[in-house]
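Some chains have been omitted; the remaining ones sit where they do in the full complex.
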Amino acid sequence: MRNPLPWLKLHRAEAHCDIPCGIYDPITAKIAAQTVQKMVLRIQALAVPASNAPVEEQRAYANTLARYVTVKEEHAEICKKELRILWSDYFRPEHLQRYPDLHTTFWNAEKLAGRNKQNVDMAAAQELVATVDRIAQIFWATKNVTYSDPNATVRYGT
Amino acid sequence: MRNPLPWLKLHRAEAHCDIPCGIYDPITAKIAAQTVQKMVLRIQALAVPASNAPVEEQRAYANTLARYVTVKEEHAEICKKELRILWSDYFRPEHLQRYPDLHTTFWNAEKLAGRNKQNVDMAAAQELVATVDRIAQIFWATKNVTYSDPNATVRYGT
């Protein structure tokens, strides 16, 4: 590091995180990705009212659709932010040696989350959930934990 | 409920959530509570510089302490918000019948999170984590899942 003073050496050793607090968990990104998927499910299940439908039905549709799109957008953004935190704050050079594709994995994940904002696409949403799972697997492996999310289906619901 | 109109009956049945998206997980409140605890640990481990310590050391101390307090505050607030979402959006009248202390449990949890803002108190922080665990147990029981958080210690770190 660029600072020769002795007391900063300590910070170079431990500066793996912004606080550093050391508490990370990809589950936050996972829940956000599942929420994106659920919104796609909800949007696709929403019947478009006929053009001669009562105005109340058209308003209810517009209200609901606008809210689904906003939640999809917000949770895709949460997913992007959480992935960035894992990528730049948690992962360190020694992890990069063990996982040389780390940068590419995160870059593609961020772009995939962006595509989920732009589209209403169940395949892209499922891919986002699967991508976060792969990242979670890498994350927990660096802590010698075998990753699993046994309640993923119950959490997602119907 | 207070609306006699027939079309709201439908909404009364399904309105368990604001979207409703149906995706809830107390793990978000748990991570926030653990972060509060970690900040208390960090603050208590931070050596107060002697009054004749070099000015650089005093600035580093002030910078670090201010950041720890802010993160403690923010995560206690996240904890409060997530608990409110569980309480008012997820839990429904039938849950209240099964868990008649539900309101009291959440009320005390919110107040406990507030006390963690006001103090630097390891006992209060540990109690907050334990309280969120008790709420998580109730939450998952309503979904017929036995709650456990096997990686809680690894997540908390050192």
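A and B are the chain letters, set down in written order, and residue numbers restart from 1 in every chain.
Methods note: contacts are C-beta pairs under 8 Å (C-beta built on N, C-alpha and C of every residue); 3 or more make two chains touch, one makes a residue touch a chain.
In this text the structure is predicted, and so the values were computed from the model without any measurement.
The complete homomeric complex described by this structure file contains 6 copies, of which 2 appear in the displayed model.
Criterion: only the chains that are shown with their structure count from here on.
The geometric centre of subunit A is 21 Å away from that of subunit B, both derived from CA atoms.
Subunit A meets subunit B in the complex at residues 7, 19, 21-25, 27-28, 31, 34-35, 38-39, 42, 67-68, 71, 140, 143, 145, 151, 154-158.
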